[in-house]
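Notes for the one structure printed next.
Heads up, one of the protein chains got dropped from this complex, but the rest are sitting where they should.
Coming up: chain A.
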Amino acid sequence: MSRTLISHAQLRRGRGRFLYWALLGIIVTAFTLIFIGPLYWMVTGALKSGQELAQTPPTLFPHDPEFTNYIDAWTNLNLPKLLFNTIYYAAGAVVFQLILDTAAAYALSKLRPVFGNVILGAMLATLMIPAMVLIVPQYQTVISLPVLDISLLDSPFAIWLPMVANAFNIFLLKRFFDSIPEEIMSAAFMDGASPLRTLWSILLPMSRPILGVVSIFAVTAVWKDFLWPLLVMPSQETRTVSVGIYAFAAGTPQNVVVAASVIAAVPTVIIFLIFQRNIMSGLTTGSLKG
C-alpha cells in the first residue's frame, strides 16, 4: 500500500505507535456506538413493554422481552406484501434500466445516429432539474398518460418508466462504452454481426462491472424513494415498505411502529452484509472512474 497522510514508519515507532492504537480504539468504539447503538436501541426498545420504555433512566437490556410488538407489526402492517412490492418494483426497475438505458448508451456511444448529440445534451440537461420541481406535472402525466389517456396509478409502470429517464446512468454507461476501442466494433461489423449482436456478445460481456453499478443504483433508488411511491401507489395493496410504515404509523402505538421499522430494515441489512464488498467497491469505482 502506498503511503498516506502519515508515513508507516512514524506509526511503527514508540509514541506514534501508541497514539495510533489509542486512536484506533477510540474510533472503533465511538463508531460502533454511533452507528450500531441506535440500531441496538431500536431492536431492544421494541422488545420492551410500554411501561419499561417510559422508565427513567432507560434500561439497557429489556427486563422481560416480549415479542408482541413484533407480532402485531408483522400481522397488522402486512409486511410480507409490502416487502414483496418493494422488491418487485426494484427488480423491474433494474430490468427496464438495463435494457433501455444500455441500448440508448450503446446508440449514443457507438452507432451515433444523427441528432445523437442533441438527444444526449437534452438528457444531461435533466440532471440540473431537481426532482421536487417536476413532481406535480409528473403526477399529472401518470394520472393521464398523454395521447393514450390511460392512468398508471397503482401500476408498477409508474415506478419503472420514470426510472429509465435517468441521465446519470446513461452517462455512466456511455462513458464506459466510449472506453471500449473502436477496432473491436469494426472487427465485429466486418464479420457481418448486426448492431444488436455486437452489443449482446461483445460489449455486454465486457461491461459487467458497470452494469452491476447501474443495478445497485436502481435498487437503492427504489428502496430509498418515498414521495413518488407515496403519490403513485395510493392503494394499500401496492404500497412500498417505507410508505406502508408511514401510513401505518398514524394511530399505532410507538413500539409497534418501531418494531415494524426493524422488520422492514432486516432484509436490506442482510443483503448489504452479504454483498457489501461488491456494493461498496462498485459504488466508488462506478462514481469516480466509470
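Just so we're on the same page, contacts are C-beta pairs under 8 Å (C-beta built on N, C-alpha and C of every residue); 3 or more make two chains touch, one makes a residue touch a chain; residues count from 1.
One rule holds for everything that comes next: contacts and distances are computed from a predicted model.
Look at the chain that isn't drawn here: its UniProt entry, checked against "Transport permease protein", "Acyl-CoA dehydrogenase YngJ", "Carbohydrate ABC transporter membrane protein 1 (CUT1 family)" or "NADH-quinone oxidoreductase subunit J", names it "Carbohydrate ABC transporter membrane protein 1 (CUT1 family)".
The chain not shown here is touched by just one of A:Ile87, A:Val164 or A:Ile202, and that residue is A:Val164. When the whole complex is considered, the residue among A:Gln55, A:Ser179 or A:Ser201 that touches the unshown chain is A:Gln55.
Residues of chain A in touch with the missing chain: 1-8, 11, 24, 27-28, 31-32, 34-36, 38-39, 41-42, 45, 53-58, 99-101, 103-104, 106-108, 110-114, 116, 119, 122-123, 126, 128-141, 145-146, 161-162, 164-165, 167, 170, 182, 185-186, 189-190, 192, 195, 220, 223-224, 226-227, 231, 241-243, 245-246, 249, 254, 257-258, 261-262, 264-265, 268-269, 271-273, 276, 280, 283-285, 287-288.
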